[in-house]
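Every protein chain of the complex appears in place save one, which is left out.
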Amino acid sequence: MGRWVGVDVGGTKVLAGLVADTGELLRSVRRSTPGRLVSAEVVEDTIVSAVTEVAGGEPVTAVGLAAAGFVDGSGGRVVFAPHLPWRGEDVRSRLSTRLDARVVLDNDATCAAHAEATYGAGRGMSSLLLVTLGTGIGGGLVLDGRVWRGDQGMAGEFGHMQVVPDGAPCECGRRGCWEQYSSGSALVRYARARLGTDPTVLTELCEGDPERLTGPMVTAAAEDGDLVARGAFTSVGRWLGVGLANLVAAFDPALIVVGGGVSVAGDRLLEPAREALGRSLVGAEHREVPPLVPAALGPEAGLIGAAALAMAARGGSVDPG
Amino acid sequence: MGRWVGVDVGGTKVLAGLVADTGELLRSVRRSTPGRLVSAEVVEDTIVSAVTEVAGGEPVTAVGLAAAGFVDGSGGRVVFAPHLPWRGEDVRSRLSTRLDARVVLDNDATCAAHAEATYGAGRGMSSLLLVTLGTGIGGGLVLDGRVWRGDQGMAGEFGHMQVVPDGAPCECGRRGCWEQYSSGSALVRYARARLGTDPTVLTELCEGDPERLTGPMVTAAAEDGDLVARGAFTSVGRWLGVGLANLVAAFDPALIVVGGGVSVAGDRLLEPAREALGRSLVGAEHREVPPLVPAALGPEAGLIGAAALAMAARGGSVDPG
Amino acid sequence: MGRWVGVDVGGTKVLAGLVADTGELLRSVRRSTPGRLVSAEVVEDTIVSAVTEVAGGEPVTAVGLAAAGFVDGSGGRVVFAPHLPWRGEDVRSRLSTRLDARVVLDNDATCAAHAEATYGAGRGMSSLLLVTLGTGIGGGLVLDGRVWRGDQGMAGEFGHMQVVPDGAPCECGRRGCWEQYSSGSALVRYARARLGTDPTVLTELCEGDPERLTGPMVTAAAEDGDLVARGAFTSVGRWLGVGLANLVAAFDPALIVVGGGVSVAGDRLLEPAREALGRSLVGAEHREVPPLVPAALGPEAGLIGAAALAMAARGGSVDPG
Partner (left out) sequence: MGRWVGVDVGGTKVLAGLVADTGELLRSVRRSTPGRLVSAEVVEDTIVSAVTEVAGGEPVTAVGLAAAGFVDGSGGRVVFAPHLPWRGEDVRSRLSTRLDARVVLDNDATCAAHAEATYGAGRGMSSLLLVTLGTGIGGGLVLDGRVWRGDQGMAGEFGHMQVVPDGAPCECGRRGCWEQYSSGSALVRYARARLGTDPTVLTELCEGDPERLTGPMVTAAAEDGDLVARGAFTSVGRWLGVGLANLVAAFDPALIVVGGGVSVAGDRLLEPAREALGRSLVGAEHREVPPLVPAALGPEAGLIGAAALAMAARGGSVDPG
């Protein structure tokens, strides 16, 4: 038995949770950070304070950090993270000292994939593909029961697979990236383009200003039966299925798990995705198309997975194997 | 020490080889089979005769079969193979009895990936992506030193990843599959479309009949400096790089190996592929783009890999681990 | 008053008709020709014999020829026609002598556009766009009441406008041409790709052989409610609308007329086309989307138009103005 804390460190928030050996989230605290311009000190102070609070002042056995960035092979440093202030510092050592606990550090999507495979929708499956739809697309691959991080720790960058040559321009400087067609941003863009021309409750929700339109507005309007909002989910869902068909052709996972904020829409998103997957997957008539299910752990998947990696690292290895 | 034989069983030929513990191919024999309409008996007779000949009449420790089709999880049966007569029979048992030797059976691209990882271009790499360009695109993924077969043994179906929505129609009934743009068939199709309009030596090589044009003609003409043939390789190479960028984004392998008949063109194919990969891969400026190298083992990779799997299966496990 | 005969000269048939001043077709005869390898003599003999028969042995005032090829500016010669034996001979003079009548010669799609504008679906409209869906896509533009032939007589080659970059390969050697997505061939290709996998009466109609599948089979099956056949029309119709939106953006015609063999399916084709046109046309909310109607004159439109051009040429000008 031990006291395990997982922490999800994003660009504007720190989310810390006390996690039981069973993966259960016992309690959590959420802190906002001032965003992109924050210093490493402020982020680390916020982490220490959140961990201390969630642990109720008790000593902690180990802390797992899920960071929205690329982590080096040793698991000590964040080497590249557009929304975090770290640029290669030895975060693990610094925080280990300040927290007086063992610290493990990994990419947030990797942590979420590990959590879903261990405690969530993929429990008992030997392989799965996790795709998370937020502003963009992230995710992870679990193969033979372990997260595949890639040779440089960069596996799972699904959002920038090209699905349309000469397609929509992406912030990455390329064109036609999958996340331009299937993500929270794609949902909003679809709806925005119809604001002036199609009748929709979204015009009121955003007070006539397309710039104010958000993903949750589209989700709410779809729930209420708004046709434009439902069309947005159908479009995003179809493209989800098209892209998943490519990943299934390459990896043949036993299960596909869809998480992230957009996935709260459930079958409104997943049904068109299943249809498109069945239509787009080669040999779908000679094989079982892997089940496409919603993530089970919600927005806490990252911190739960980080805590689980911390538990697993007891014996020195970073991975539970 | 043992006597290991690998056999590559394709739609129109059986290629058997005696393979040393070091992976060296000691000798080989090639037999043609009458093609698609052949019976299982004829194929099995051909295998037995080829194995007996290549073994010089001596007893054989184990035989590895690399089959151009999907093999079931137990490794005993070919469940689906468009160009082979087997439809689920227990091939492994039957041939084991007839050959009086242990027999292992696996998909040919899986065998080739195993061979390149063990003895070929990927020796010593913990992960690699093998892509083979023949009539279509096949391949395999090696992760943590082992071939990843997928949950249903169907991983590595790269050729049917969609790269162009509404693109070129594919024999699989879908549109825009990668192998319509990057394969031996794509090479020939590119050249055919220019036969009437651009000056090219290919017009003579195919005696004015576009139907007679073959991949090796295009390869030879490119070697001689023919501009249409070179254009074909540039086009196929670029699309190779574009598709590889998607696989690298998802999977982040340490190495990319390109095999298959088209790859004999070497840098004529690989240079445009490297350029396109560098341009298309997300974050190429923040990471090392994995090296893109030609396969080392040539058309014998499949049988060498099958023999290696047979060696590795000594202790009961199908995989050397 | 006069006796006017129109003749439609295609790759495998000659269709001649006696046409009243009102455009009414009084009677017609059809002759098969032996196809691509036929000589100019055979085609001209067939024309003379068909004209003589349809005229009932009476003298003819003028004959209009609608040819499936490009006609030079003087209206005397067919300069390029893949399916006809003429390569620049002075057809008009030769036939004028043999028929002892004035002869005018024009492209068949131009003739059909003229006929639809004068006697058919576009009567009274100052401008229209005719699109004919047969094996490929042909058509014509009527502007200010006259067919626009183009500077080199090559206007109206709509079928080879590119609608999908890197799209389906076309016989013309390019990719993504409109007629690969919206034509009789596209209809058949759509259905063929589903023969093995979706339940459809087409499997019986073609006796299990995809090569035997024809457009009329798909039309008949759609009529009977077959889902694959209906899907084929929906797909071809949508692409029709997408391409038409481009032409309307450029030309802003008062009317769109759809003819050719595929158009016998009526609203099964035109409804999805109208929907796609409304969705794809820029400023559709600030303008009237031009009506999309079926051609009125059927397969005789070409010969009727040729006869009408012959009438109009009375005073020397080839065009009624």
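Each chain gets a letter, A, B and C, in the order it is written, and its residues are counted from 1.
Here is the rule we go by: a contact is a pair of C-beta atoms (placed from the backbone, for glycine too) under 8 Å apart; a residue touches a chain by one contact, two chains touch by 3 or more.
Values in this document were obtained by computation on a predicted structure and should not be read as measured data.
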Touching residue (missing chain; options A:P34, A:P59 or A:P169): A:P169
Candidates A:G88, A:G196, A:G266 or A:P291 - the one touching the absent chain: A:G196
Of C:L26, C:V42 or C:A249, the residue in touch with the unshown chain: C:A249
Interface with the unshown chain - residue positions in chain C: 70, 80, 126-127, 141, 143-144, 148-165, 172, 174, 177, 242, 245-247, 249-254, 280, 282-283, 286-288, 290
Touching residues on chain A - with respect to the absent chain: 164, 166-169, 173-175, 181, 189, 193-194, 196-197
Residues of chain B (touch criterion as defined above) contacting the omitted chain: 165-166, 196-197, 285
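The rule we apply is simple: only the chains that are shown with their structure count from here on.
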Chain of greatest Cα-centre distance to chain B: C
Chain at the geometric heart of the assembly (C-alpha centres): B
Chain A-chain C separation of Cα centroids, rounded to whole Å: 55
Approximate Å spacing (C-alpha centroids) for the pair chain A, chain B: 35
Whole-Å gap between the CA centroids of chain B and chain C: 47
Residues of chain C touching at least two other chains: 166, 196-197
